[in-house]
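I am attaching a structure below and will ask some questions about it afterwards.
One protein chain is absent from this view; the other protein chains keep their places.
Moving on, here comes chain A:
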């Protein structure tokens, strides 16, 4: 079976984002042979063209990089992006379209799928055949294997923690870069939305979704002030800081740190949960972590059922001791 895949990629600072490299790994899982992968990048300015060069040598399967250079794609607005995706799909006739389940991918892919009149598959965690996928349902408490039986393209968003990006390849193969014809932009609904601004927390810590170590606080942290202790621990471990819904709702930390069914999905090597009870919705976001540590004074907290190592104690005492005993990060 011949496969041709379009990967919708995100970029930042002149590089393809790690989550999009995971989408390339998913393209590889669909088929290594006879799989021509095209990678679509949009935006404007020098960062886009630098990212296109990065994309061109990002994976051995990438056979073409398509660049949509327009101010219309400078911000992640679903309306112009969905029309871009429809237009590129109609020209390229791809059998598969893949994006990562980031807020960008989740916003864009279903809209584009509706324009193409096909049903996408959300949050694929495993690919067993080119049209057979596994995805979590019910907050990860069940795994559903589905077979897509509809028309081309088979569209999916993938869970990036389930597909490890291939190591950067050598310079031997560089895919050609071409510009996308943007004449479709004059029609359509592109003018109906406008981007105003993005408020983000500047942080020097690793990105939560890709961090090797994550330390998370729940309601047990009691205050925003106390979260600083977690940040100190994160500093020592080179970790990202996460939070439960309760901690976000209480205003301890901003919402983009929320881990769970409706927040971010993480699967780090080490996940340390302080004052986290372990509600179904939180476990959905971290149960695939390699090693889970839980510190909670309630011995019956559900978090201990998934933890590899647990300490039943006052989290502040444990945090203090950890901060004293762990060496500073090299």
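As a convention for this text, contacts are C-beta pairs under 8 Å (C-beta built on N, C-alpha and C of every residue); 3 or more make two chains touch, one makes a residue touch a chain; residues count from 1.
Operating definition for what follows: contacts and distances are computed from a predicted model.
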Which of "Electron transfer flavoprotein subunit beta", "mRNA export factor MEX67", "3-methyl-2-oxobutanoate dehydrogenase (2-methylpropanoyl-transferring)" or "Extracellular globin" matches, in UniProt, the chain that is not displayed: "Electron transfer flavoprotein subunit beta"
Hidden-chain contact residue, picked from the options A:22, A:58, A:102 or A:161: A:102
Per the touch definition above, residue among A:71, A:181 or A:249 touching the missing chain: A:249
Those residues of chain A which, in the complete complex, touch the missing chain: 76-79, 82, 102-104, 106-115, 117-123, 132, 135-151, 188-189, 191-201, 209, 213, 237, 245, 248-249, 254-256, 261-262, 264, 269-270, 280-281, 287, 290-293, 299, 304, 306-312, 318, 321-322, 325-326
